[in-house]
Each structure stands twice: as structure tokens, then as C-alpha cells.
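Removed from the display is one protein chain of the complex; every other protein chain stays in position.
By written order: A, B and C. Residues from 1 in each chain.
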């Protein structure tokens, strides 16, 4: 309804804060650490109240903000991958030879939706080596397999169905699902990574029937990793309007009639006008910067390398490079 | 400055109309015909006054609005190509065996900028047949050549320079330059085609030095054909704000204080606030629907076919299909 | 062992004929019809003796030879798709609303191995419409779903495993697996289509353990459709040598010593020399014409359309075009 739509728990919490004008949101714990140009924010939703406030299921959401990736500094990129690996390992517990299945969600034909398939392309897949040529296994490796199943319109099957079929045969101990996200702010596109131990919740697809991809549906622990690649046009419109109204209020002298008017208008009055105006023109329109192809290529590599480092303990980035074609 | 940016003369005229609140703009003649689901609008800028009002050089700008392409009806698509061919031929005069050079502008690595290269891929290129195997020339053909030179950041050379070099050696009698455009409205993306006999004006690139691609710089008549693939985020923001302010004013009772405030605010006051707010956050950000890949593929084929029909008189669409790989 | 390797039953039968110098091969029935530039050959392997002679499992193998596709005549292409649909329907029995799963085998990163994924891209997928928006179902449609799972080196999972997982959840009544094949002759590349009701036999992959994709492994009838995209370099070498030796023998006068030598050399002597020479240099090397990208694009469309026509009874090619993006 009020509906700035975002897939980032970090932003959802921020919006809840703006709405309630409160510093603290019950049931939501946030901690944030900045180091080496990477800001790690850990949002824990630990009660149904928190779940309701920010509209995300109970669980842990870790965000890496990495604005520095625009400088293409290889050292920085390595730090991001290593930090990501560390955060993944804080959220999962794996025995030494547990099998991991990486799932690349999304549509490879639509650039901003192709994050999952792009990451899967760089995953260091090893399960077949364990199966067929076990003597070539490096002892630091773990059996890892990967698939990008495609989207409903391409396969005619729910992605959750396909994944469940594969999980039932391959019996992994952990699933990591990688996906593209929507954020509130365009500057987050390609510069923020979110890890969630809640997996992926059922979306609002055709007929509202889409399966989630999580512990509940798959029967194994499921981590979701995503990066924003789009912003709803509605969000751009709404944020613009709010900024202008705020600016007008700030600029007007205290006793000015505009001031009075703006403060007398209930939040809801303005909201309903905004919603009426924007849902006509920009309804579900999702926008993305035109250079999104370039923006996300690097961060997809970093995510893949973070996953590679997290699952194959002790392998170096150089060895990963050598392994991959 | 106030700056809703658009490359469409049609929209530029509309904006000038809104600004001046006048039906007629001096020096700009508009006529519009709708038939078979295609709206053809011919904007003629015929005086320096018109040029100044809408910010486009004197000349002819023809727009085909083709919202029906979303239905993917092959018959409709053929009509669009044939109408486009007709409009091209209204703007140029060619002798029977005059050579035409098609130039695909833009960056093939950035989807919404790849219109030019995509169109060139489907051009029925024949000049080498005339040169090397003249006995295989179908008499309805004309010598046509084509190139997608790439953008400044890829080549290190101004596109105009490359084109001029090629023009000087190949000596075509007409250049048709195809490019991606920015529009004001997201719904125009992939659904509007503009043809201009002014060629392409020097843009506001690095150091403001970029050459135009037109009669003046190339020395031969130059037609520009384009389709919108992006909207400036600024435009979305500004349009949203204006719609809301208008809505608020409409909704408030006549004597209401909000009414007074809004009407007392000069146009410029609001404009300056809007500009201040938006240029910070959304400055040069260009956005595009995430399905732009899919949206423009079809229209690029139609443009190519329109050009093919226009230059090779009497060739059918079926023959074009057979000719092309 | 002597091993001209081919995936085409047609060629396997031919080679068996050359080896045994017999017109008839026991347990293999061949019939052939040519019409409209399409040669349909139906090879039935109906006994274990036949199976052994040509090295293909018992079942039906239908070949469409379509050399005419080089002319890119749309009418011819339609005929091929329609003939293919007819041959598919001769081999399978489906109830009206039976579900079909199309599987695109092979590696999309390696052009000559990308036939399966390319065909799947053009499949008219409808199962999700039946599930989620049943009122939009055209009554001539059948529920069709499709997937290109990738190859072992990409996923770490046997393709057969993935398919079996999907089959167990989605429970299709028929699987159609599309794959790239190896042929004996380069001129067959992109110009021959094989349909087999035996599915796909376990190959000679890593550790010789790869699962077949057929009735036995999946538990549902499985059709295999393929086109040759490669020839073993070994085959080119061996055929060249045999042609030369034959030519030398033909050319020499009857009583000539060369004649004697060549005829005195046992088939096996020559074979063992050829094998020794060729397996060193050209062992497993598979070659493909450099224009393979272009050669197979068209035939992949025709195969997809043939499948579309076969499964959605009464749909026209024009409707298929409109349905697909």
C-alpha cells in the first residue's frame, strides 16, 4: 500500500524507521561495521513483530555495501570476496564433505535479471570429480554442484519445482540461491550484496502461487544471496515527491501558510494522492541504469568467488581462477 | 535548464506547448494521420524561431507511433515497415543506382544503446555484389553498404571522424544514421520511430566537441532514424512531482490555503526546488525498462526492413528474408 | 575398434554394409521416401542381431535429409517442420492433454554442442498457463514444459540425474530430448535430422558411468531428436585414405604389382596402420565447419517448430511465431 518496494532488509528497516519516526524497531536488531571501504550491516529479525514491521521473514540478513567496486581495484575486489565468504560461513554450518548446490535464479535473456545465471557460470563445480575421478580431488574441495533452471515463462515449470526435483535426487546439505533484487535507491545497483539465511519467499507471481525456495519447501538449509539491479519507477517518483515536499516545508518560514498546509495534510492524504498518480503511469515499471550490463559483471564475479572461497575451505583466489575456464 | 530531455521533436513540441500554454508554436508545423494502428506525425521546424522554441534544428521530423507492436502480429509489423519505407522516401531523393551507406550508431555492449548495430545486422548489404559479381545483381537492388563503427570510448575516435573517412572513400549519395533515443515517457520505449532529415546534431559529449553526423559535416544528405530506449530518471521524478502538485491543487477547495499557496508559488520557485532535489540524486541517470532487450528486438527488425524496402525499390519482405542470413 | 564414429543409424547401417559388402543387414529394415526435396529414411532395428551389426539399440530411427535448407526458402522450411511433426507423431502416442517435457541437451557455451538449448529457446511452453491461468489456454494447446540443464562439467551433476529429478516432480507423459550429433560426412552438418524412439543411450563419458536418457532410466517414453554438427577428424582422415587406396587400385592395370599388393593386404592390415597413424594425431578431435553458427541456427528453428506442431495439434506456424517472443 504505502509500498516503496525493496528486497533489502536494510532498506526495509530504514523505511519502517521513516514511517514510524522511531530510532528502534521492535524485533529488529541492527549492527553495522565499516572496514576497508566495505560496510557490513547485520539485520536480525527476531520476532513476529519485527517480521511485520519490515515485511521480511524472521532470520538474518547481512548486507555488504561496496561502493568502491567502481574503481576496479583488484585488491579491493579480493577483500569483498573474502568478506563475503566470511559472512556466508557465519550463517551456515557444514561438515567437511557436505554437498552444496548453488542455484542461479532469474532469466539470462534479460540483463538485470541475469545475476543468478552469471554467478553460477563462475562457480567452481566439483561434485562430478568426487563421483567419477575421486583421485583428482583436492582435499580442500567439497562436492559442489550448480544449476540455472530458468524462469517460469521459459520452462513452464515453477523454479521451486525444478529445484525440489534436483534436491531430492542429489541430496545436497545446503542450497545457496542467487538472485537479482530490487532496491529503493539507484546508487545501490551493483554496489550492495545481501545474504539471507531465510532463503527466498514465495513471490507475487502469476496467480500468487509461486513456491518459495527455502528450508520449508526444499527440506534443507537454504541461503539466499542477491544484488540490486533494478528500482521500481514508482519508487523514484515517490522519493522525488517526498523530497520536494520536505524541501518546500523547510524553505517556507515557520508561520507561512504553505507550512501549515503541508503539516495539516495527513501523511495519508498525500500518500493516497501520490499512489493514485503514480500507479497509473509507473505502476509495475521497473527501471535500471542503462549500463547495468557493465555494472553487474564485476560484482557477479565477486559473489561467485565469495561462494567459492566459502565452500572450498583453504582454496585461494588464484587457484579458483586456474580451475575455471 | 528546466530540462525535460527528449530526442523526439514530437515531445519537444509538446513540452514547448505546456510551457507557453499555447496551442501554436511559431515556426513549427505539425500534422498527424492515424491509420491501421499507426500514427504518423510530421513536425516541420521551418524558422529559427521554431528551432529555438523546441530546441531542434530546422528540418523535418516524422514520428511513427506503433503501440500495436506488442501484439506481435506479423501483418502489423509488415505495415509498419512499409509505412516507414514510404516516409523515408518522402524525405529523400535518390537516383536509380545511387549508393546508400547505413550507419549504426551506439554501443553494442550496452543493450539500450545497441539499436544502431542491431538494425545494421539486418540491412540487405549489396554494394560488394555490384563491385565484384555484377552479374548477380538483381536489377531492383541499389548499392547499399553499412557499418557500426562503435562509440568514442571503444574506438578512441569520434564516430563522426570514422564515418567521414568512410564517406570520403566510398562516396555514398545518402547516409542513413540509426541511433537510440531518449524520450520523455516510458511507454514510448520501443514503440515510436523518428525519422529526421537533419541528421544528428553534435551532442554534449566529452568536452562538448563531438562532431555532428549530418549534411554539414559529411557533405552528403543524411537521414537520422531512431527509437527511444531510455528515459532520464530526472524526467520521471519531475513528471511525478508535477502530477502530484496538480492533483493537490485540483483536489483542494477553491478557497483552501493550499490552493493559495500553490498558486502563489511562482512556476520558477517550484522548478528551482525540483531541480535542486533531482539533480543531486538522479542527475544524469538514464533508466530503461528491464525487458528492453526484448522490447527493441522486434522494432529493430522493422526499422531494418523499412530501410531495406525504401532503398531497394520493388523488393518484397519475403525476398529480404531470403537474402539475409 | 575400426570405428568410423557416427550417431546416425542411417550411416551406421551404411558402414555395416560397406564392411560386410552385403546389401541386406539382418535385423535392420530400411525404407526411404523422397518428396519435395526432403528424403525420409526409416531404419528399424528389430533384433539383437541388427543391434549388434550397426551398434544402435533396437527401435526406430527416422532421418530427414534436407539439403535444400541452404536456399533459405521459407516454404521449404515450413515443409520440413511439418514433415518432422508428422514423423514425431508416427513414433509417439499421446492423449489429448498429456504433458510433454522437452529437454535441450548440450553445452550452450560451445557452438556445435548448443543445438539442444537453441531448440528449447523456440519451444512453445504452455504448462504454466494450464497451471496458473487456465482460462487463457487455447484448446488446441497441450501442457508443454522445457529445460536445458547444462552438461556435467557445468553442473557437477549428470544430466540424466537432473532430468530424472524433474520428471519425478512434473510427471510428463513423454520426454523429447534434443541433442547435437556426430556424423560421418561433413555435408550432413546442419542438413540431416534424426528422430529415434530409443531415447539416448549412456555415452562414453567420464568413468563410463553416464546415465542414458530413455524409457529405462526415466520411466516414461523418450524420443531423441538430433542433428549432426561435428565430424571426427579421424573420420575425415580414414575416409580420405580409403578413397585414395580405392582410386589407386582402380587406376592401376589389373596385373600391376600395386594391384596385387593392395589386394593382398588384408583389410585388417591396412586398418591397423590407419588406426595407429590417426589415433596419434587426430584421436578424439572433433571438427566442425567454421560457419557452424550460421548453419545450425535455421535447422534449430525448424526442429523447434516441428516439435511445436507435433505437440500442439492444429496450431499454425504463424500462431507459433506470434506466441513466441
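One rule holds for everything that comes next: a contact is a pair of C-beta atoms (placed from the backbone, for glycine too) under 8 Å apart; a residue touches a chain by one contact, two chains touch by 3 or more.
Predicted model only: the values in this text are computed from it and were never measured.
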Candidates C:16, C:58 or C:241 - the one touching the absent chain: C:241
Hidden partner chain, touching residue among B:127, B:185, B:290 or B:312: B:127
Omitted-chain contact residue, chosen from B:48, B:74, B:153 or B:314: B:153
Residues of chain A in contact with the chain not shown: 71-74, 294, 318, 321-322, 325
In chain B, positions touching the absent partner: 125-129, 131-133, 143-150, 152-158, 161-162, 164-170, 206-207, 209
Hidden partner interface residues of chain C, rising order: 109-113, 186, 229-231, 233, 236-241, 243-244, 247-248, 251, 256-258, 260-261, 265, 270, 273-274, 276-278, 281-282, 285-291, 293-294
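FYI, only the chains that are shown with their structure count from here on.
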Label of the chain whose CA centroid is most distant from the centroid of chain C: B
Chain C against chain B, contact positions shared by both copies (same if over half, else different): same
Distance from chain C to chain A - Cα centre to Cα centre, in angstrom: 42
Chain A-chain B separation of Cα centroids, rounded to whole Å: 36
Chain B and chain C, separation of their C-alpha mean positions in angstrom: 46
Residues of chain C touching at least two other chains: none
